[in-house]
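For this depiction, one protein chain was excluded, whereas all remaining protein chains were kept in their positions.
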Amino acid sequence: MADVRLLGEGFSPPEEMAAFTAAHPAAGGIVSFLGQVRAEPGPHAVEALELKHYAAMTLPGMEALAAATRARWALDGLLIIHRYGVMHPGDPIVLVAAAARHRRDAFAAADFAMDHLKSQSWFWKREKTAAGWRWIEPRPDDHRDLARW
Amino acid sequence: MADVRLLGEGFSPPEEMAAFTAAHPAAGGIVSFLGQVRAEPGPHAVEALELKHYAAMTLPGMEALAAATRARWALDGLLIIHRYGVMHPGDPIVLVAAAARHRRDAFAAADFAMDHLKSQSWFWKREKTAAGWRWIEPRPDDHRDLARW
Amino acid sequence: MPAKLVFLGRLEDIVGTGELAVTPGPLEQVLTTLDPALAVELLGERVRMALNGALLGDSDAVVLAEGDELAFLPPVSGG
Partner (left out) sequence: MPAKLVFLGRLEDIVGTGELAVTPGPLEQVLTTLDPALAVELLGERVRMALNGALLGDSDAVVLAEGDELAFLPPVSGG
């Protein structure tokens, strides 16, 4: 089964990874992606980031993505955790982990899930810099990434 | 710089990931691969696994691989930890992590490093099952994986 | 019982609220009760709509019943 969570509070990626690894002892390989709020100096530094979700669609969409990912690759387990709300530099935003017997499956599944979370999941992001809050539009890269699958 | 270690003792992947993540606050994304000794029931279950290395070449080879990986993708940081010695089911064997500004770079770098660790690094593996110790030959898959780069 | 419009992402800032109770009826009629500039924004080609959590096709004619929830979804930008 997949473990899919939409969280309004912070979480600890190392603790989640330790629990996920312990839950899948038969998996030879585990690939993870952790996305965090960048901590950068300078005038364009992001002071805060907010992700909005839509209760009627966001978590159901994540669960459908998890099911599609599991159907496409032979996985022992899949973890998808995504934050919403206001986050600060260094805070984790998203953690995806795929456990599989074969390394190639784990890499592809995590990569696939991230591409779709980035560009097809129901999240809206705004960033706060010294210039104030600004909504982030999708990047052309995100759509290019998606076209790979 | 890359953090490359060849270890004769066990290590904690979650602790290593926590330290690596904390060391790269400007990275938006961190991809990791953890390989562990499979814990499986049944008559073919692996009771122990031993990895032998060659002091004159194994760590230098890992360092060269790290340099090649860093030269090929724009990374904030790269971690490569590989065990040698006798391991048991559930023990971590290898941990690779790549921190990058862009997700795609982190995925490709971790994937590339793993393919080369698997099939081009100076390690020799034998497994102990109920039938005794047996040397493991490289799998055709490993060479196919390498041909992708 | 009214229907509800939900505005996501930047649309919430433009409308000034995340939700709006409206009188049920055909969408065209519902939108006439809003600021015309806002209605144009909501019907922009990059804004998708979902009725009670289900995404609508571009050509679906929308008639809101009592208790319906119609969401306006600008382009997403997650993770």
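Remarks
So that you can tell them apart, the chains are marked A, B and C in the order they are listed, and the count of residues begins at 1 in each.
The criterion applied here is as follows: contacts are C-beta pairs under 8 Å (C-beta built on N, C-alpha and C of every residue); 3 or more make two chains touch, one makes a residue touch a chain.
Keep in mind the model is a prediction, meaning the values are calculated, not measured.
Partners of the chain left out, restricted to shown chains and counted across the full complex, are B. Only one of B:31, B:66, B:98 or B:117 touches the absent chain when the whole complex is considered: B:117. Only one residue from B:56, B:71, B:131 or B:147 touches the chain missing from this view: B:56.
Touching residues on chain B toward the chain that is not drawn are 35, 51-52, 54, 56-57, 60, 82, 93-94, 114, 117-126, 135-139, 142.
To be clear about the criterion, only the chains that are shown with their structure count from here on.
Relative to the centroid of every protein C-alpha atom shown, the closest chain centre, again from C-alpha atoms, is found for A. Centroids built from CA atoms put chain B at 23 Å from chain A. Each chain gets one centre point, the mean of its Cα atoms, and the points for chain B and chain C are 50 Å apart. The set of chain A residues touching two or more other chains comprises 35, 114, 118. Multi-chain contact residues, meaning those touching two or more other chains, do not occur anywhere in chain C.
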